[in-house]
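I have a structure here, written as structure tokens, and I will follow up with some questions on it.
Below is a slice of the complex: some chains, not all, each in place.
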Amino acid sequence: MKKQFTKFIATAVLLMGSAAGAYAGEAGNSVVSSILEVQAYNRAIHIMAMLLIGFGFLMVFVKKYGRSAITATFLLVSVSLPMYLAVKSLGIFEAKGEIEQFILAEFGAASLLIAAGALLGRIKMYQYIILGLLFIPFYIFNELVVVDDYFNFVGTVADTGGSIVIHAFGALFGISAAISLTTRKARETAILSDAVSDRFSLLGSMVLWVFWPSFCSALVPVEMIPASVVNVFLALSGSTLATYFASVYLRGKIGAADIANAALAGGVAIGSTFDHATHTQAMVIGLIAGAISTFGFAVLQEKQEKFHKIVDSCGVSNLHGIPGIFGGLAAIFVVNGLNTGSQLKGIGITIAIAVVAGLISGKIVSLFGKQELLYDDAAEFEDAE
Amino acid sequence: MKKQFTKFIATAVLLMGSAAGAYAGEAGNSVVSSILEVQAYNRAIHIMAMLLIGFGFLMVFVKKYGRSAITATFLLVSVSLPMYLAVKSLGIFEAKGEIEQFILAEFGAASLLIAAGALLGRIKMYQYIILGLLFIPFYIFNELVVVDDYFNFVGTVADTGGSIVIHAFGALFGISAAISLTTRKARETAILSDAVSDRFSLLGSMVLWVFWPSFCSALVPVEMIPASVVNVFLALSGSTLATYFASVYLRGKIGAADIANAALAGGVAIGSTFDHATHTQAMVIGLIAGAISTFGFAVLQEKQEKFHKIVDSCGVSNLHGIPGIFGGLAAIFVVNGLNTGSQLKGIGITIAIAVVAGLISGKIVSLFGKQELLYDDAAEFEDAE
């Protein structure tokens, strides 16, 4: 966004270096920059479709917890957007355009939804709200350190689409919070889906797939968008194909949850490189991401849940955690001139902040009560059969 | 694509031929105005998603009437868009751009869908079509009087996003029409939902939430769009949060229909002020709208239905009627330089026209038959279990 505006200021100066009067210059430039901002707004709408309909319905896979999952999504988004904008308006941050700031808030909401996916069905509705209030300041702090390099400590990190700072951050925060928010009973309760909840979940998955390029390219300069979005689509195509083959290979039959989730791993992993990769590289990153994500769902998840004594309701570790970190590492091989140390520092700091913040937040949220009836709308909804 | 690029090279050559006179000016200008019209088209598509998928699926909450609700939505949209465009082409109206005219037609369709929501499940499929044919001329008449101030009687009304002329008009028309279209039997028949119909309804709700900023800002000047759309999102966030708290407070548990409906009340109420309010004002309007809408669903609806001896199937009075009028009144406190008399006149005239038009139309529609099997696809669909 900023780059776009800078470019336009430059262009405008040249244009207006002519006999054109100052007034005409300002008028023409302001119209073009308004057009660009409205184009960014279109991407903001696409991201909003991902946040509510995409993440929301992906989580409807829990058979009896659909109304709750959707309501939780509504509340998480509605608390995190104003919270993010409020914190950013405190005056200690760099001023940004209205839509750019809003898109950054949406990124924060996305990361929060990922974190909440690890806890889905085990906390009360108001605890999702508390989770959101706790999450956003930590998320902004990590953004400040890693993306804005506020302390001049990290250097430049390749992560425009948020493999590291959105996906991995959210997943690790959620898993860490799960440590205080998983009872023995929860570990013994199966999370069931059925034919209806699976179809809703696949709907959410498709919404995420379709709009993912707008998520990655939301703040990319206008002239880089075409190649970037095709890369994202190719990465998604790669992970979708790999997921099908890996699912059949590892399970014998297709797992519906693999398709709904791991098919998206290409989008998660390409976030650090989509604006630099060739089309072939994008496809390969997607293929690998789909395979490792499916491996996570089919093989690792059970082991990890036992090891950490947690439940990761939506398997965010496998969809956002591992593919996110893989994507961040892939940038080292793909992005020309990238400082390996900076990239590794960015990943390491993000992991550290996410884990500590998740542990603290999980503990605090756990003080606000315990959901007795797990993964069930009847706990909090009227007339829920 | 190629043609576009070729055209631009040509345009550029002309433009930069510096001596360029009026002809080049017109060419460059026409490209920019085309770009702006295509941006408006994007918003028109967003509104169309709201009309069909949003309103359509929101009404799928009736357990056994889903196929009918969707088909009714299809027919209401398909009859009202051509009808609106046909009436507006009669030559007595101001000429407008292709997309602007189309967006105005979509606004009319939205208002019609709101009106039909009050009658859902109680009229036959062809009666929805007749309802649409009757509604559009009345709607255009109100638009002419209040928005266009054709008779120089009202003055300027703040209502760009249609709190008054779209939402309140549709709701009052529908409730008035319900007086002739609610039998004793209908008043004794419960409108049931279930876990599947609730999830579909929440899907419709989310589609409306996501695209609402494009609805409000559809015809707003390009440079005002960024601040405007953020206001709409903040109002929706406010109403979503307020709905959750109010629902739990008033019912003890969460009502799924409250979330699906009242969460949108911020969008309804902000329609008169989103292009003038500060972000804080937008959030506050949303919070209040969500609270009063939930109060309507949880407390008022039953009383009102008894008082008027009607059934308001979708509770349009609580989602569109009361929040719409509240939004129109809020403008008096928010919009600088607004003439209070004009705003009140606009609200009053809209209410008067909607009520009279609804009473007449309901009576006429009732002459075309009576649906015996209520709220049930089996009445008109093949093989509907």
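Note that the chains take the letters A and B in the order they are written out, and that residue 1 is the start of every chain.
Note that in this section a residue touches a chain if its C-beta (ideal position, glycine included) is under 8 Å from a C-beta of that chain, and two chains touch if they have at least 3 such contacts.
All of these numbers come straight from a predicted model, not from anything done at the bench.
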Number of identical chains in the full complex (with 2 shown in place) equals 3
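Rule of thumb we're sticking to: only the chains that are shown with their structure count from here on.
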Distance in whole angstrom between the CA centres of chain A and chain B is 31
Chain B residues touching chain A - in the complex, by the definition given at the top: 18, 32, 35-36, 39, 42, 46, 194-196, 198-199, 202-203, 206-207, 209-211, 213-214, 222-223, 225-227, 229-230, 233-234, 236-238, 240-241, 244, 248, 251-256, 259, 263, 279, 283
Which positions of chain A touch chain B when the two form their complex? 18, 30-31, 34-35, 37-39, 41-42, 44-45, 48-49, 52-53, 56-57, 60, 64, 66-67, 70-71, 74-75, 77-79, 81-82, 85, 97-99, 102, 125, 129, 196, 200, 203, 377, 380-385
